[in-house]
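Let me begin by presenting the structure, written as structure tokens, before commenting on it.
One chain of protein is taken out of this complex; the other chains stay put.
Up next, chain A:
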Amino acid sequence: MSRLVVPSIGPASSVQDGGRFGAQRYGLTVSGAMDRLSLAAANTLVGNEPFAAAVEIGPFGASFTARDGAVRVALSGAPRNADVAGNPVAMDTSVTLKDGETLTLGFARGGAFTYLAIEGAIKGEPVFGSLAVNARAGLGSPYPRPLQAGDEFTVDAASGAPELRIELPKPASGPIRVVLGPQDDEFDEANKALFLNSEWKISATSDRMGYRLEGPAIKHLHGHNIVSDGTVNGSIQVPGNGAPIALMMDRGTSGGYPKIATVITADIGRLAQTSAGTAFRFKAVSISEAQDEARKFAQLIRSLPDRLRSSDTVALNIEALSDANVAGYAVSAVDAGTWQVAAEP
């Protein structure tokens, strides 16, 4: 066995997997990765099951050091600068950290969550079938709380398998798609239109429980008290102050505010990866279109192993280069072979 230690990590980072299902009837929150596709992609790169437990890294930086042997990991999700001893590591690739080597990650550049999957997956004691951290309920393993500097994981020694990259489809752009309801009849046509036709921003007070939306106040037809009923990932409820809240993975299993719409399964990860302050819109689709998209999304996750490529075949990665330049490093195409980063000015 090797160890992967965490010398530094920002807030809002935790162990997450596919989630904790089956006890919502007792109020047990499902939790799980905010961006399931990125979790699955990272896991697939290192040969794990798609929804195995991995590290969900919040918008700030982090570092991971291999001890007592080599550790093979992979990154997917919100893009950020990553390097091992000054050698850049691209998103959507695997990399093996030799004993003592440190993978250093910068801030997320767009989006919020990046997934670090570890070959052999994170090990722990599952509760209701999951290692996912639910800090409010004190659940999650090996740490039932967000990660802190000094934490460590006991992990499989690296297999020595060749490094891989994964070709993901270009993320969809455009509005976040919703199915209206279940309580859209608690709003009149004008307020439904206001919800669908306005520009929204995610408030900085958002977290894994819910994304608070900033925009026009949505008025209820009969007031904001309804009898509490069940919620799902992506329920958009409207409390008394008229500011909608999109319920995310650490949502309560029920709620008593009218839910005007529900984000479709295929778009929840996109919403999760929308940075605070970025303007976006919603678009209503039919239930049959939403279910077609959900089936396509499930098919995409099943197809991830077919999207693996040898990382030797990486041509010049223009996107990674421009990303690096955006971050202020002086990287030219000429240096691409060595990926040497110029010293700070």
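The criterion applied here is as follows: a residue touches a chain if its C-beta (ideal position, glycine included) is under 8 Å from a C-beta of that chain, and two chains touch if they have at least 3 such contacts; residues count from 1.
Methods note: contacts and distances are computed from a predicted model.
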item: Omitted chain, identified by the protein name its UniProt record gives, among "Pyruvate dehydrogenase E1 component alpha subunit", "5-oxoprolinase subunit PxpB", "ABC transporter permease" or "Cytochrome oxidase maturation protein cbb3-type"; value: "5-oxoprolinase subunit PxpB"
item: Touching residue (missing chain; options A:100, A:240 or A:305); value: A:240
item: Given A:226, A:276 or A:300, the one touching the chain that is not displayed; value: A:226
item: Contact set of chain A toward the excluded chain (per top definition); value: 21-29, 127, 136-139, 179, 181-183, 209, 223-235, 239-241, 252-257, 259, 262-265, 287-288, 290-291, 293-295, 298
